[in-house]
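Below is a structure I'd like to ask you about.
Every protein chain but one is kept in place in this view of the complex.
Then we have chain A:
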Amino acid sequence: MARKNRNPVGKNVDPEAQKKKTRTLTLKSSDGQEFSISESAAVLSIAIENMVEDDCAGGVIPLPLVDGGTLARVITYLNKHAEDGASDEEKRKFDEEFVSGMEMGVLFDVVLAANYLDIRGLLREVRRRIADRMKNKSVEWVRKTFHIESDFTPEEEEQMKKEFAWAWEGVDSDVDD
């Protein structure tokens, strides 16, 4: 984003940035789907930027840790953030809507992809969203959502629950929103 802000619309645009806008890269997901994306959008991912700089791209960039569905979502995000003339307010609104409809499983996929691709803004947004969803949930909901088996004995669990009993007050129902 910093890269883009240095070249606001209508100002003297440096030729290198212009070239990036027209040049397209192909990203290949773990399940073999290919996506075209402008270089200026793709390099918002630090990991992709490094691959492009090292010139190891060779036309198609394989992303073996990201499946097609997740990659499509990530590309939607990158395109919006590379869009000319999109104000900070617009982007903030987009980010809000982008994550609001996602199920927890999808949020996890996206957070892993954002982490792997090193997309700081997306990572921050999704982390915040996951935390918001978890905030008022029960321990059972967390275990179910994160696929965790309790390794406490019932006595241990009871003991811990007693210590901070007030923290169990006002917990939401386990229905996922």
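Throughout what follows, contacts are C-beta pairs under 8 Å (C-beta built on N, C-alpha and C of every residue); 3 or more make two chains touch, one makes a residue touch a chain; residues count from 1.
The working rule: contacts and distances are computed from a predicted model.
Taking the options "UDP-N-acetylglucosamine transferase subunit", "Brix domain-containing protein", "Large ribosomal subunit protein mL43" or "F-box protein CPR1" in turn, only "F-box protein CPR1" matches the UniProt protein name of the chain that is not displayed.
Listed here are the chain A residues that touch the chain not shown: 30, 65, 67, 104-105, 108-109, 111-112, 115, 127-128, 130-131, 134-139, 142-143, 145-152, 157, 160-161, 164, 166-168, 171.
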